[in-house]
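Excluded from the complex is one protein chain; the other protein chains are retained at their positions.
Letters are used for the chains, namely A, B, C, D and E, taken in the order the chains are written, and counting of residues starts over at 1 for each.
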């Protein structure tokens, strides 16, 4: 594929699949963690009703938004930290790799 | 292997072993979870004695029975839910797969 | 490889690498667990300051030392238990394998 | 139920054969995620609903609590799953817009 | 100790060679399970017994508590393991009887 020598070599099938798989795992794990965090913040443990009431639903919505905000905020902080430690320049190894989405 | 065309093909060695392995893992994980749940329900954390006293022992026995009951109850509910979503008929993918035992 | 019959056969590359990898994993997991344990013992959850104060730092130091002590103490107890069950002699399978360091 | 675990999308960089291999791995992963969800449900409902060890049979109260815990947990999961996907979409757009 | 981790049984559908491969994987798994049990024991006894950080050495009280925590945890594990296997047997029979 890159026989004209343009840029870096194509990743192998295994690498491409592994990359997608890793992304999926990260997304699934984040949903798990969010579920745990927001259930404990929004859902009382006495289970008097089997339905989600309105207040609980709204709480879950806001909790999700805030969880992502905290995630982003800490990710930004971490990237700043990485850049600081890398001397303000160059590619910090792993510093770019922990966003979601391909 | 199935060149006489009888039914579905035989699973490969790897598949058979993986199936047994998965079952083992599920059983081991369930014991881990049960241990965590029942220890927190039955064993006080001050550890004044190094032996299990009679009340604690009985509590662990009942706790185990109840843990399995809750497990079964939720499994049944999940299966009903799967069938509902699958339109009441056909094989719900994965719907049959989460029991223990081969 | 061991056709001159000298002692046990050389481990394969894969086995050597896997052994080092397992050791690394165990060390990393222990640090994770220690972090969780000592954070909950030493760091208040209100985060009024962004720096570690002196008391907290000293608490973390002592907490680490105590975590290792508990680890060692339980490891020794476990080994004694294994030897007891192995009848006081012979190699208890796995009884020697759960220290750190190669 | 299982469908929520599945963020099916096409990956343009992959060949058909790679897509199939990926599909097969994703199915294993989905099953694993589903098992994790199920186990957490059991643990969570057990923890919240069971606290009487004077008998080995579930009491009516415990039984009802588990039932409600199950229904509610599904609803929670559905809601969080939906919101999560919206937010994840937003986050990916924000990152690409940079 | 380790033996409790092992639900040895014969799997009639497997050839001898498959049995050996399975055996070898199970041994790795047992070791991993044992390590998990050990680590949980450490965490649990540390969490329950240690709360004085005025010194870096274990106090006599802490030391005794860890000792008792260890013994008791083994007894708990033994008991739960036995009951678990009984219940698991029952559950499998119930599922096959359906």
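Here is the rule we use: a residue touches a chain if its C-beta (ideal position, glycine included) is under 8 Å from a C-beta of that chain, and two chains touch if they have at least 3 such contacts.
As the structure is a computational prediction, the values presented were derived from the model and not from experiment.
Participant: Please work out which displayed chains the absent chain touches and list them by label.
Facilitator: Computed over the complete complex, the missing chain touches A, C.
Participant: Given the full complex, what residues of chain C touch the hidden partner chain?
Facilitator: The missing chain touches chain C at positions 13, 16-17, 20-21, 24-25, 27-28, 30-32, 34-36, 38-39, 43, 45-52, 56-57, 60-61, 64-65, 68, 72, 99-102.
Participant: Where does chain A touch the missing chain, residue by residue?
Facilitator: Against the missing chain, chain A presents residues 26, 29-30, 33, 36-37, 40-42, 58-59, 61-63, 65-67, 69-71, 73-75, 77-78, 81-82, 85, 92-94, 97-98.
Please note the rule applied: only the chains that are shown with their structure count from here on.
Participant: Treating chain A as absent, figure out whether the rest stays one piece or breaks into groups, and list them.
Facilitator: Groups after removing chain A from the contact graph: one piece.
Participant: Which chain lies the greatest distance away from chain C when centres are computed from Cα atoms alone?
Facilitator: So the farthest one, by centre of C-alpha atoms, is D.
Participant: Look at all chain centres (mean of CA atoms) and spot the one farthest from the centre of chain A.
Facilitator: Chain centre farthest from chain A's centre: E.
Participant: Higher C-beta contact count, C-E or A-D?
Facilitator: A-D
Participant: Any idea how many Å lie between the Cα centroids of chain B and chain D?
Facilitator: Taking the mean C-alpha position of each chain, the two centres sit 17 Å apart.
Participant: Of all the residues in chain D, which ones touch at least 2 other chains?
Facilitator: 45, 47, 49, 67, 70
Participant: Hunt down the residues of chain C that sit against at least two other chains at once, touch-wise.
Facilitator: none
Participant: Kindly provide every pair of chains that touch.
Facilitator: Result of the pairwise touch check is A-D, B-D, B-E, C-E.
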